[in-house]
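Provided herewith is a single structure, encoded as structure tokens, for subsequent inquiry.
In this view, the complex is presented without one of its protein chains, the others remaining in place.
Then we have subunit A:
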């Protein structure tokens, strides 16, 4: 059965084109995906991301539990409201999911995990939490709206209670705080996102979500569909779970080595395998590809290198660059002249470092 967010009717009233998105009926666009992409890069757009799962963890040993559960170290979280991006691994070092964890108190941490992985995430987390006596509480009572773009923060702050303006205005990157929205609605405002632009992801009680969406629209924030979210995050060099990594891929092979903390004395799930992989060197690496010819790179297309065949992970036309880019996983080592097999035709591509776009502009060499 397809699930619906509390904003479903709002999307339909706006004429959104709806698609099945990991079991959720979500807007892919409201007309033009490309225009929605550009409005986020140039001004401010908003995405309904209420399909994502909010999980609250409570208990005296919550930090200890997260030290065990996550490949990144929650000990980096020292200040109330601070957030951390991490992978959650299985015993084989494969990625169960990538997530954000917020520090809201020594006995209270909040996780935001992907929509499509909700059931397996919850099962895994509950199983692991038992030994630590941590309470795992899903929060389906929350909706979530991401407001992204160079003007996103200013437009959101303008809607907050006067008393919150300065404090939320000073909120650092990857940090969150409570604030009061229109009509006093309680908001959890996080300076995070998935577009490469500045902005907020706002968690709001479901009953206020429509009013918040409408207030944002009135403040000049354009509705954007999940189609634009996908091209934005690809340009920004951010991984998508299920496409760029999964249970059979290690963070080393997904360019997520930066999220692994091999701090002394911390025995997190998957650590032994990760250490062995680090010592031995991984056989596959993730790279960025740029197609200078006409055409579009797509998930699953074979990538031909001097060391063997790899494959395209996320691939799409990139509206900011006006050409196709992709992530690919290819055999390690000097790749030589790299080509992609597009419907039986070998097309040359350039291997590049990503992100492809930063602060709304193409990165050097892209």
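Note that contacts are C-beta pairs under 8 Å (C-beta built on N, C-alpha and C of every residue); 3 or more make two chains touch, one makes a residue touch a chain; residues count from 1.
Quick note on the criterion: contacts and distances are computed from a predicted model.
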Handout entry: Per UniProt record, name of the chain withheld from view ["Methyltransferase type 12", "ABC transporter permease", "Glycine cleavage system H protein" or "PadR family transcriptional regulator"]
Key = "Glycine cleavage system H protein"
Fill in the blank from the handout: The one of A:22, A:257, A:295 or A:362 in touch with the missing chain is A:295
Practice task
Taking the full complex into account, find the residue in A:34, A:161 or A:285 that is in contact with the omitted chain.
Solution key: A:34
Completion exercise
Where subunit A meets the left-out chain, the residues are 17, 28-29, 32-34, 227, 231, 294-296, 298, 316-317, 319, 343
